[in-house]
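Structure provided below as structure tokens; questions to follow.
Note that one protein chain is taken out, while the other chains of the complex remain in position.
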Amino acid sequence: MSEMWINMGPQHPMTHGLWNLRVKIDGEMILDVDPEMGYLHRGIEKISEDRHYNEVITLMDRCCYVAGLAWEHLYIIASEEALHLEAPERALYLRVLCEEFQRLASHLMWYAAFVQDIGLMSPFLYGMRDRDLILDLLQSYTGARMTYEYMRVGGVRSDLPPGFTDRTRKVLDWLNARFVEYDQLCLGSDIFHKRCDGLGILKANDCVAHGVTGPMLRSAGVPRDLRRDRPYAVYDQLEFDIAHADTADVTGRYLVRMEEMRQSLRILRQVVDWLDRHPGPVMADQLPRWLGAPYAPVGNEGYLLKRHYPKGLGFSAVEEPHGEAQAYVVNEGGEHPYRVKFRSPVFANISAARQYLIGYRVADIPPIMGSVDVCVGEVDR
Amino acid sequence: MTTPAPLLVSKPAEPLALGVDLPMVDQPAVPFIEIETLRAKEFIPAAKEALGSLIAEQGQAKVIRPVFNWAGRNSLFPLHWGLACCAIEFAAAFGARWDAERFGVVPRSSPRQCDVMIVNGTVTWKVAHKLITLYEQMPEPKWVIAMGNCATGGGPFRTAYSVVPGVDKLVPVDVYIAGCPPRPEAMLDGILELEKLIRERKE
Amino acid sequence: MQPDDVSRVLAPALGPKLLAVEPFAGMAGRVRFERGAALELFPRVRDDLGFRHLSMVGGIDWVDHREVFYVVWSDAAHQYLLLSTDVPADNPRVETASGVWPSANWHERETWELVGIEFDNHPDLRHLLTPDGYEFRPLLRSFKLHEPEELEVKTRHV
Partner (left out) sequence: MSTITLYSVAYGLASLLLGALGSILPGAARAAVTNVDVVTGLGVLIFAAILLAASMLNTIVLIWWERKLLGRFMDRRGAMHVGYAGLLQNFADGFKLFRKDTVKPREADALGFFTGPAAYMVTSMIIFGVLPISTGWNSGALPLSLLLALAIFSFAPLFIFVSAWSSNNKYSLMGGMRSAAQMIAYEVPLLLAVVAVVIVSGSFSLTTIVYEQQNYWYWGPLFVALIVFVAAMLAEMERIPFDLPEAEAELVEGWNTEYGGMLFAFFMLADYLRALVGSILVVLLFLGGWTMPSWVPSAATSFPLAGIFWFMLKTYLVFGVFVWIRASLPRVRTDQLLRVGWNRMIPLSLLAVFLAAVLVTVKCVWPFGCVPSMGV
């Protein structure tokens, strides 16, 4: 068989989303790859320029649909900075609670998809089953399973329901026990090691040059985590370790993500304890009406009046489950943001595809791309 | 050591070879056969008459079609692909809690083996012609379910420059599922609605 | 790292092409430079200041002119730095950063197709998010969002 290009996508079981990986192969060897994105480009940045600040949150949930709350958090921090607002402390803790739940849910989703890529069938179901437990918790205080619209500029929408923290602790204990089972199913199998060790290697220097962040970078031996290096919200008051490995391969990324989930459990325990002890407001007081202050009826005269707020530029960076996400919000003194620009971690991680795919085999593509954890929604935006 | 007595094994003295030494051929069973013959003589015309009247009454199609209709609606294979947010709920519907396979719904990756295309997410103009190709690759009879607000009418991205405002602009849609994204229950409900549609189908 | 530290390193080499280093909340500063100085600035930011990681490239349409901004990160200082330059709207071009930071490649492709900023000497300036041959620059202020029915006609060539 001579060299040929094959299209893996947009409809292909490997992609886990809507994108196309063009692969040039010789037999089973990969000679060249060319990712083709944009099949899910919905123009979120353009639509955001047409929306009120709080209405953009709707889009943020759908921007990365497995980590909606992390993206809400990202956008909220940037726009609060651009609008010169501050949220109360309990709201900050609630946001951290959301983000860590989201990290768990996203990593469990990743686990489910990744094990399917290497041919393990039943752990897919286990991952989805345990993810549903977290979604149940999120649903109990945000009201939705996936698209939450929970955070607001200046706070969060609502407080926790009674009995929430006890239920959370139960779920955390259950998950802790399940992670042992996950590791047995994957690391306990020789075939897993044969498939994943030394695969898709991307060394630290290449990671930095190509802008790769998140678990991929940490698996290459760089313990970089914005939660620790550039603390936002209340991460500087919480205790946790940065998971990292030095193999820079698929197994390393697996280990990093599993360890991150354990650390998330640790963070969540602390946050839940804090929330038990410190009741308080979850929304800032001094909010302009058009931002939808709590219980302000929508449509009163203040809502539609064009208020001018001091101009400002807001920048935020959040350690999203996939890596470093950044937002740049330009406030030109109106109800709508003048320009919103997002940086998606997966966007950069995919752009380095040539570095970690060429030279391997066709059968290696699913595990490698699975370990990258592609979420097309945030790549194409 | 004594060999244990084999159970159930009665090793024949000489193995039977095909075509010779047939034990049953030389047994004349005349009275039995004649009784059966009488019965058969009565049965055949009666059965013929009953079947004839059934077909005359209902038409041949009406006898055979319900079987295929039952089969078609009980084994709907959706196309395995994920467009956007709804794809996650689509996957969750096949998870342990909802288990869409209970209804015989098994996702297949090749459009040739699919019956129903579940459009689970925002359709952009860039993917539009690929979606149409996939639809055309599916063999008849086929159905389309528009899952979620984006596939139904563009959803929150309705005004965007790159989004198809509803997949029904591209392919005929049989069932719309509301929600952004619909819960897995809603997806299962959509599939059951489609089953109802197929049950009532008249061709 | 403070804005002063940044300007102390950059000012001698760039001279008047370095317009200003402003303070920016949560960052080491905001470096504003002439677009002609891009190729001199980038290696210095990467090597002398240690910002080895380019996170994001984007463009803003200010109607009368356009702005290109770069966000870079330093592992040593644990800080971001914002670089920004203005380009005229009638000739929006700037030198590519992908020779210095390979990660700029895709970001610049995106900025080119959405904001319409040309990057000189870019290795692979193709459409990334929009379909091939898409002639609109959606993130310009002049591009208005329409009702879908009108939009259909406008984008039907895909």
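We call the chains A, B and C, going by the order they appear; numbering starts again at 1 in every chain.
Going forward, contacts are C-beta pairs under 8 Å (C-beta built on N, C-alpha and C of every residue); 3 or more make two chains touch, one makes a residue touch a chain.
None of the values given here were measured: they were computed from a predicted structure.
S.K.: The chain left out touches which of the shown chains?
M.R.: The chain that is not shown is in contact with A, B.
S.K.: Would you mind spotting which of A:119, A:143, A:161 or A:359 touches the chain that isn't drawn?
M.R.: Checking the options A:119, A:143, A:161 or A:359, the one contacting the hidden chain is A:119.
S.K.: Looking beyond the chains shown, say which of A:72, A:364 or A:378 touches the absent one.
M.R.: That would be A:364, which touches the missing chain.
S.K.: Considering the whole complex, not just the chains shown, which residues of chain B touch the missing one?
M.R.: Given the touch definition above, chain B has residues 1, 3-12, 15-19, 22-25, 27, 29-30, 32-34, 36-37, 40-41, 67-68, 70-72, 74-75, 95-96, 99, 101-104, 108-110, 112-113, 115, 137-141 touching the missing chain.
S.K.: Take the complete complex as the reference. Which residues in chain A touch the chain that isn't displayed?
M.R.: Within chain A, the residues touching the omitted chain are 1, 4, 6, 8, 12-14, 28, 115-122, 124-126, 129, 185-186, 189, 191-192, 194-195, 361-366.
Everything below uses one rule, namely that only the chains that are shown with their structure count from here on.
S.K.: With contacts counted as defined, which of the two, B-C or A-B, has more C-beta pairs across the interface?
M.R.: A-B
S.K.: So which chain is the furthest away from chain A, centre to centre on CA atoms?
M.R.: Between chain A and every other chain, the largest centroid distance is to B.
S.K.: Suppose each chain is reduced to the average of its Cα coordinates; what separation in Å results between chain B and chain C?
M.R.: From the centre of chain B to the centre of chain C is 54 Å.
S.K.: Nearest whole angstrom, what separates the Cα centre of chain A from the Cα centre of chain B?
M.R.: 38
S.K.: Residues of chain A touching 2+ other chains?
M.R.: Residues 38, 41, 43, 46-47, 50.
S.K.: Considering chain C alone, which of its residues make contact with at least two other chains?
M.R.: Each of 130-131, 138, 143, 145 in chain C touches at least two other chains.
S.K.: Sort out for me which residues of chain A touch chain C in the complex.
M.R.: 37-38, 41, 43, 45-47, 50, 81, 208-213, 222, 224, 229-230, 313-317, 324, 326, 328, 330, 338-339, 341, 343, 347-348, 351-352, 380-381
S.K.: Okay, in this complex, where on chain C does chain A touch?
M.R.: Going by the criterion above, the answer is residues 24-27, 52-56, 58, 60-61, 69, 71, 75, 78-80, 82, 101-103, 105-107, 114, 127-131, 138-139, 143, 145.
S.K.: Contact residues on chain C for chain B in the complex?
M.R.: Contact set of chain C toward chain B: 130-131, 136, 138, 143, 145-149, 151-152, 154-156, 158.
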